[in-house]
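The structure appears right after this line, and notes come after that.
Not every chain is included here, but those present sit where they belong.
Chain lettering (A and B) follows the sequence in which the chains are written, and residue indices restart at 1 in each chain.
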Amino acid sequence: IAGQAYFDRIIAEDSRIEPRDWMPAAYRKTLVRQVSQHAHSEIIGMQPEANWITRAPSLKRKAILMAKVQDEAGHGLYLYSAAESLGTPRDVLNQQLLDGKAKYSSIFNYPARTWADMGAIGWLVDGAAIANQVPLCRASYGPYGRAMVRICKEESFHQRQGFEILLELSNGTPAQKQMAQDAVNRFYAPALMMFGPPDADSPNSKQSMAWNIKRFSNDELRQRFVGMIAEQVKVLGLTLPDPELRYDEVNGRWIHKELDWQEFHEVIAGRGPCNAQRMTRRREAHANGTWVREAARAYAEKQAAKAAKNEIGAA
Amino acid sequence: TEDVAQYALRLGDDALILAQRLSHWISRAPELEEDIALGNIALDVLGHARSFLSYAGHAWDKTEDDLAYWREEDEFRSLWIVEQPNGDFGFTIARQLVVSVYQYLLYTELLASTDGTIAAIAAKALKEVDYHRDHAVQWALRLGDGTEESHRRMQDALELVWPYVDEMFDDDALIDAVGDAGVRPSSLRAAFDAQIASVLDEATLSVPNVPRASGGGRRGEHTEHLGYILAEMQVLARKHPGATW
């Protein structure tokens, strides 16, 4: 058997589709979009954190932050590879990003204004990413699922580091503690919005779930995340900027404040704080690197030509 | 001893300022692989800085952070070459080529340092610097023997880096004082010249012939760049004296 029937059986068995397997065009398209958006997010996501490398307040923190940002570049690489295995080359995907045709996670359009944001991004943003991504380790597309396994391992490390930064600040001077609280205040709602709109407004989710790409709904994931941080924030000695937050024992779910979905859509539409800045930086880096990439290509061609000539000479 | 601590301080400062410069490339490199590679190198070099500065600090009861964040410009002992702005990718590669070949030779000799800690730090650093050197050499070849534009840019970059090469090999009284715990910089020059000449030759580039800058980093006399580097590096730490992070 082959084609649709095989694909359907794999999905029904909750097994994995591999690059050479037949797959529906819509499945492929959905995956390319999702995986490349994820890759772009890793790349753009380097910027807010890179913003504090040169100013990190201790050498140890500087080293940890550098390693983290570098990991994100690595995640970008794995994910582009997974996307390439679906037939779209990396430079095409990259061009989509540069042209503003591809999205990346909106959270990276918020600025990292203080050092405490390195903590809040690690704890809340990476935390939300993990909540999103752990189920993706079982995504039906093999290369994506396997990339996620590796990424999740590193992300949870990053989340712990973010938590530690906040803990240190919270136990530090009053100014440090206030810096930490301010960062949590700014990143709480945007982190909750990382799971996407409420289920009722998320029409594409159903198909993704049927294909075993997505495993839980946006609201289910958000619930899980809120529950987790509601506990952890106590250990930090900080508060979440959400006076309505409580666990509803009757319905077995967390009640949190209404999120500002208008802001969410504004940021997605390009009108966030840093959209322009992030894209400008990415385009500049790409443009400044053009001559370097061209040189590498020309050199590789010359070397290949030499090698070929030597082979002919030897034959 | 005080002398060995001062010696370690020099090596630590070189590494610290270089790491600070290199880290700026992360998220700005010509391709993703280079974000990673330059990030790796910066991270390695920062590691060397921390080892040397921690060791130096022992002599004065200071931590690596005391030394990195709470010294003034004229207390830094770094070479001028590491203070130079990144320029384009070609300049950064030219600077990396020079510095990593130098550090490779230096750390190799320091394996035989009579100071056990210096020898141990050098041993660990050497493996990493070997990779840094290879990275710089590979790029020097690609840029030198790539396109016309890259050849021109790489040769220009070498001309801009070269005034700062001689200072690396200057001996002084501290070098006499540390004796076999350290390495006489001038003793590394011949091997450096040979390695560089060979790389540049293969890369179809030529060794620049330009006057040296006077130098003075080892005496705490720096170029106008260091003040800006430190203002940025130290700004947050200094706003919170006594804080831990």
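Assume a contact is a pair of C-beta atoms (placed from the backbone, for glycine too) under 8 Å apart; a residue touches a chain by one contact, two chains touch by 3 or more.
Because the structure is predicted, anything quoted here is derived from the model rather than measured.
Asker: Given that a single representative per chain kind is drawn, write out the copy numbers for the whole assembly using the chain labels.
Answerer: Whole-complex stoichiometry in this structure file: A x2, B x2.
Operating definition for what follows: only the chains that are shown with their structure count from here on.
Asker: Determine the centre-to-centre distance between subunit A and subunit B, using the mean Cα coordinates as centres, and give it in whole Å.
Answerer: 34
Asker: With touch defined as at the start, can you tell me which subunit B residues reach subunit A in the complex?
Answerer: It comes out as residues 16, 20, 23-24, 26-36, 39-40, 42-43, 46-47, 49-50, 53, 64-65, 68-69, 88-90, 141-143, 145-147, 149-150, 153, 232-233, 235-237, 240, 242-245.
Asker: Subunit B touches which residues of subunit A in the complex?
Answerer: 43, 46-47, 50, 53-63, 66-67, 69-70, 73-74, 76-77, 80, 115, 165, 168-169, 172-173, 175-176, 281, 284-285, 288-300, 302
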